[in-house]
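Only one protein chain is missing; all other protein chains are in place.
Chain naming follows the written order as A and B, and within any one chain the residues start at number 1.
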Amino acid sequence: MSDDELNLRSYQIPEELKGAVAITTLDRIYNWSRRNSIWPMMFGLACCAIEMIATAASRYDFSRFGMEVMRPSPRQADVMIVSGTVTKKMVPQIVRLYNQMAEPRYVIAMGACASGGGPFKEGYNVVPGIDRFIPVDVYIPGCPPTPQALLNGLITLQKKIDKESLRKAHWYQKGKSEPIPIPILGPDLIDPRQIPLIQELGQPKTHDVSSAVATEGLEAQHDKSLD
Amino acid sequence: MNGLWILRGLGITLKHFIETYIEDLREGKKRYFTAQGIEQRRNSKTRGIFTVQYPEEKLPVPEEFRYIPFLVYEEVDGRQKLRCTACGICAKVCPPQCIWIVRSTDSETGRPVPAPSEFYIDVDICMNCGFCAEYCPFDAIKMDHDYEIASYDRQKAHIFDLQKLAKPVTYYAKIRPGNYAKEQRMLVEKETAKTLS
Partner (left out) sequence: MTNHWIETLTNHLSERFGEAVQPDSRPGYHGFIVKTEKLLEVFQSLRDELGFDYLSSVTGVDYYPEPFMEVVYHLYKSTGGPALVLKAQVPRDTPIVPSVVSLYPGAEFQEREAWDLLGIRFEGHHDLRRILMWEGFAGHPLRKDWREPFFEEETKPFKSRWPQGHFSRAEDRNPYRNNLSYPTGFDPEKWVPEKDELLYGGLHFAGEDSDIKTEYVVVNLGPQHPSTHGVFRMVVLLDGEKVMDLKPVMGYLHRNHEKIGERNTFLQNMPFTDRLDYICSMSNNFGYALAVEKLMGIQPPERAEYIRVMMAELTRFLNHMFSIGFLLNDLGAFFTPSLYAIEERELILDIFEEVSGSRMMCNYFRFGGVVRDVPEYVLDKIEALVYDRLPRKLDEFERYLTHNEILRSRCEGVGVLTPEQAIALSAAGPVLRASGVPYDVRRADPYSIYERLEFDVAYGIHGDIYDRYLVRIEEMRQSLRILRQVLKDIPDGPVMVGKPQFQVRVPSGEAYGRVEGPKGELGFYVVSNGKPNPWRYHVRAPSFINLTSLKSMAYGSKVADLVAILGSIDIVLGEVDR
């Protein structure tokens, strides 16, 4: 069949294909409208936040891409740009904010610290990458990424949004979506999803060699002279 | 009159607003999307619109710009020969210790060979300080200018191995012409000093 015949108004579309054609065009409109109006949440943690502000300022304006307003409230934001080192003390608030964002929501890990701990990875208060707690869509390396690198990252996010399809979008699936459980600040940060593992590894030494080795390693790491 | 200074301030904003149009009219077609236009928006006499429209207009980075390191290789007899001798100074001097080097050993004698068999840089830890390039005695590792490396998955894409890091010396001469020229001069001086002595 030639294209001209297919495009005639009198052409009868078979039943099983009727729904499919509508969703593809609708996908494109849906994605186009979303990718051109992503509103970032005003959430700067550290040095990368200054580069984010420079990107929002007059030289590298990112409102040309539709990120017109930076909303401080997570309920009104679409993308959370985690810019800066994620520390254990701050992680409960970040997870809370992520839970409060309305879907469809995206997370950009800007900079080396948010992607994988960065130069401060060995510190005792630093989380090696925000993707330990929340799912991340785009990673932008650099310390700090220059504003042009951040804009490149935003364009990468837009390309990702272009490929999404309405049928597979997880915010339209059936059932409630579970919020991420909020970490607790204990003697060290406690991720509620790891509580069984912590209990298992905290058991006093048994005769089993492998678990004995695991607890020994932990004891050696932790100072015995703590009170 | 109360509010006079507010009006004067608003007058300044209006002046900036009108200047944007005047500058656009004055420069015409050459103002946007040309290298000359970008330069005009960078120098100290810039007026009017200050925005550099990425990605159509990219602000050129200066020669000293540092992002992620890369290894320099030279074309010798059609093969890539890395300048790196696996001396390990860059791994020792790196502040967050993001460089891992495995020195190759000769397969027969087992003695160390001055070349790396594995070289990893973890970009999630690198702080773009430039110490590796500064203290390399063989000019083998240099800081790259490429900043467009955003990715979707960091487990695979953010560990740069030998293949991803090795770039030709022509690329190095293109991005850092001043440094390359200085190195070539010092090489020539050393050669002449050696032949004289």
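In this section, a contact is a pair of C-beta atoms (placed from the backbone, for glycine too) under 8 Å apart; a residue touches a chain by one contact, two chains touch by 3 or more.
The shown structure was predicted, so the numbers you read here are calculated from the model rather than taken from an experiment.
Student: Among B:92, B:174 or B:190, which one touches the chain that has been omitted from the display?
Tutor: Only one of B:92, B:174 or B:190 touches the chain omitted from view, namely B:92.
Student: With respect to the chain omitted from the figure, which of A:35, A:105 or A:121 is a touching residue?
Tutor: Only one listed residue reaches the unshown chain, and that is A:121.
Student: If you put the missing chain back, which residues of chain A would it touch?
Tutor: Against the left-out chain, chain A lists 42-47, 49-51, 53-54, 57-59, 72, 84-85, 87-90, 93, 97, 117, 119-128, 132, 143-144, 146, 184-191, 194-195, 197-199, 201-202, 204, 214-215, 217-219, 221-223, 225-226.
Student: By the contact criterion defined above, which parts of chain B meet the unshown chain? Give residue numbers in ascending order.
Tutor: Interface with the chain not displayed, on the chain B side: 2-3, 5-6, 8-9, 12-13, 16, 42-45, 50, 61-62, 64-66, 86, 88-89, 91-95, 97, 99-103, 112, 118, 120, 122, 127-131, 134-135, 143, 159.
What we mean here is this: only the chains that are shown with their structure count from here on.
Student: Using the touch definition up top, name the residues of chain B that touch chain A in the complex.
Tutor: Listed in rising order, the residues of chain B that touch chain A are 50-55, 58-59, 61, 67-68, 95-96, 98, 122-128, 147-154, 157-158.
Student: Name, in rising order, each residue of chain A that touches chain B in their complex.
Tutor: Those residues of chain A that touch chain B are 58-61, 64, 109, 112, 115-122, 129, 131, 137-143, 145-149, 151-153, 155-156, 160.
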